[in-house]
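Left out: one protein chain. Kept in place: all the others.
Letters A and B name the chains as they come in the text, with residue numbers starting at 1 for each one.
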Amino acid sequence: MPQKPSTNYDKIVRTGPGTIAGRYMRSFWQPVARTEDILAGRAKPLRVMSEDFTLYRGESGVPQVLAPTCAHRGTLLSTGWVEGDALRCFYHGWKYGPDGRCIEAPAEREGFCKTVSIRSYPTCEYLGLIFTYLGEGEAPPFPRYRDLEADGIRETSSYRRDCNFFNNLENQCDPVHVAFAHRTSAFTEGGLIGVPQVSAEETDWGLALRAQRPGGGVRVTQFGMPSMIHIKSSPTGPDGNWSDMVAWRVPIDDLCHNSFNIHLHHLTGAAAERYRAPKAAAPSAHRPVAELGAAVRRGDIHIEELKDHPDIVSIQDDVAQLGQGIIADRENEYLGRSDVGIILLRKIWLRELDALAAGKPTKAWHWSTGLDATVGVPVNA
Amino acid sequence: MPQKPSTNYDKIVRTGPGTIAGRYMRSFWQPVARTEDILAGRAKPLRVMSEDFTLYRGESGVPQVLAPTCAHRGTLLSTGWVEGDALRCFYHGWKYGPDGRCIEAPAEREGFCKTVSIRSYPTCEYLGLIFTYLGEGEAPPFPRYRDLEADGIRETSSYRRDCNFFNNLENQCDPVHVAFAHRTSAFTEGGLIGVPQVSAEETDWGLALRAQRPGGGVRVTQFGMPSMIHIKSSPTGPDGNWSDMVAWRVPIDDLCHNSFNIHLHHLTGAAAERYRAPKAAAPSAHRPVAELGAAVRRGDIHIEELKDHPDIVSIQDDVAQLGQGIIADRENEYLGRSDVGIILLRKIWLRELDALAAGKPTKAWHWSTGLDATVGVPVNA
Partner (left out) sequence: MPQKPSTNYDKIVRTGPGTIAGRYMRSFWQPVARTEDILAGRAKPLRVMSEDFTLYRGESGVPQVLAPTCAHRGTLLSTGWVEGDALRCFYHGWKYGPDGRCIEAPAEREGFCKTVSIRSYPTCEYLGLIFTYLGEGEAPPFPRYRDLEADGIRETSSYRRDCNFFNNLENQCDPVHVAFAHRTSAFTEGGLIGVPQVSAEETDWGLALRAQRPGGGVRVTQFGMPSMIHIKSSPTGPDGNWSDMVAWRVPIDDLCHNSFNIHLHHLTGAAAERYRAPKAAAPSAHRPVAELGAAVRRGDIHIEELKDHPDIVSIQDDVAQLGQGIIADRENEYLGRSDVGIILLRKIWLRELDALAAGKPTKAWHWSTGLDATVGVPVNA
């Protein structure tokens, strides 16, 4: 009998200030930018979970996150000047330290600035990403992922997808979609892989999704609460071996989200050189993923016509995730046995949100087993 | 004394699900695409009267209309694969027949798919257009227009106009606007035609609009309920004789509509060849109608500057119809004797809507007199 869909879905997808899912997401360190997104001495506006912030990198190189606007007359602080590790407002020159305290208010009387401060947020740069703690109270210890610090080639990337972040999370807990949405892609080397049998169980880190292929191969994907994923990527190239991809999905607002991704290729020495060589080639002349996804959803292009696009997997996910609606209607679903991952994900999320709302302790997740808990499976296995 | 404007206008212009005008419009077969809009083996999303649908054409060539999304997780079905005359969902491969029954759910247990179905809609392809019945209950017999099946050159076309469909219907019941809005056009051969005296009467098909020109010529235009028009187009070219244009105006939503048009040129043999020859010329380099209409409404261009545009009549109608507002304010009108067609159109529409709302029979319209009931009049008559 098909499972009854969640009737609490709206509680999960809203992460703005004052929402329960927003409080839960804010209780974790979240990546908000890539290292290369912000140069020393520069500032940028950020939008995370329907809230605005200022990101800047001091002249010393340390990134900082502050409130979005000056306490004085509400001007966007990111348009100002970085001076040392402080930030001066564009409008009247009020100057703030990394801790948010105002240290200069040039046209005011002496001592005035001491009465002024804005909110600042703990910030940490790690493995090519800038993380921030946007929650209440003391920040929890920053969680390191020691396996990802290993020797090899580490690539960071990000993309923006114009739908609610939970469409993406559920997509990750759904191994069956690979056989259809990605049937024409490097995931499957152009052939329809067998439809797997799916099982899911709760782990110390979140969920383990197990997909058993008809031929006997088993793929296990780890989902990390609240919004992470770890997958093994199929070997490619002459020195190909399995690489590891870890990603965080972070709401920009309820209608779109960013994904911040770290791809670790276990290649060193000559193999690393060989991997890097082709990357120096000419930049892509392909149309952007979001534009092509929209053309597919409008019916102007069929997905099969894009099979040679280097980002075909992203386009396929864009089509599937936005094709459900920016915020999906989950009241009219019809779930089956293959949706056990999605059902478990919602159950865990709702359990944690209810605990948080009731003032009870939430589960302390940790990446206990590291890279080894995730298992790839060759396409033809 | 000027007529009091309708105070029931809002009832007429809203055609979304659950509205009374929407129920009325859905009780008729409506065109939703041109034949060439959908290739065999392809699918497209449709939006008609604020509702979404999937249009696809089976590999056999037969067009089908289904619900917009998969019953499983709500993904847009039009992004999937046509297989024979069935449609497979892009996300997890659920497959639906033309009757909307699910015939495969690959990752589920056997028999599961039999518990699943989505709505399908009767569909009919006729004279280069695809018609669908979107209403409740059994579809009425499909109405043929036998005169339009005659030998000759039949051209189908369509356009989208970004205002409520009723702005367009009222424009059709208003012969006076030709003398002004179209004063510079092929309709009038560049000269101000005389302002006609207008009368209107109800017919078996809808309304007959009679415009008597000062010089004695009489033009009669037939309006077909609920939203059709038949006009005679002035002779053009060496073999010119009167051609017949029939059009359906179909809401996309309350803020825009499509027009699907059939133009029948009564030309055969050598005359048909001569008509077709110039059409092989280079494609138009002219800016699109909607873009130029917007420029005229902004005041950047005066309509007279566009008098050589091949679609000048469409631009003029775009300017007049959108210039009244996307949904016009009819409470502040000031109608006169020349508005009898509009007044009668609203009266008939409201009578039918009231009957439908009260559960009483509505009038059974039929195209009794065919092409002959419509009369053109040469410009200088």
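Quick notes on this structure:
By our rule, contacts are C-beta pairs under 8 Å (C-beta built on N, C-alpha and C of every residue); 3 or more make two chains touch, one makes a residue touch a chain.
In this text, all values refer to a predicted model and were calculated from it rather than measured experimentally.
From the options A:Gly84, A:Pro106, A:Pro288 or A:Pro310, the residue with contact to the unseen chain in the full assembly is A:Pro106. Shown as candidates are A:Thr75, A:Ser199 or A:Ser233; the residue that touches the absent chain is A:Thr75. Checked against the hidden chain, the listed residues B:Cys102, B:Met228 or B:Ala328 yield one contact partner: B:Ala328. Only one of B:Ala179, B:Leu255 or B:Ala290 touches the chain withheld from this view, namely B:Ala179. Contact between subunit B and the absent chain runs through residues 2, 174, 176-177, 179-181, 195-198, 296-299, 302-303, 319-320, 323-325, 328-330, 332-339.
Residue-level contact of subunit A with the missing chain is found at 42-45, 69, 71-76, 78-79, 88-93, 105-109, 112, 115-116.
As a convention for this text, only the chains that are shown with their structure count from here on.
Subunit A and subunit B have CA centres that are 46 Å apart.
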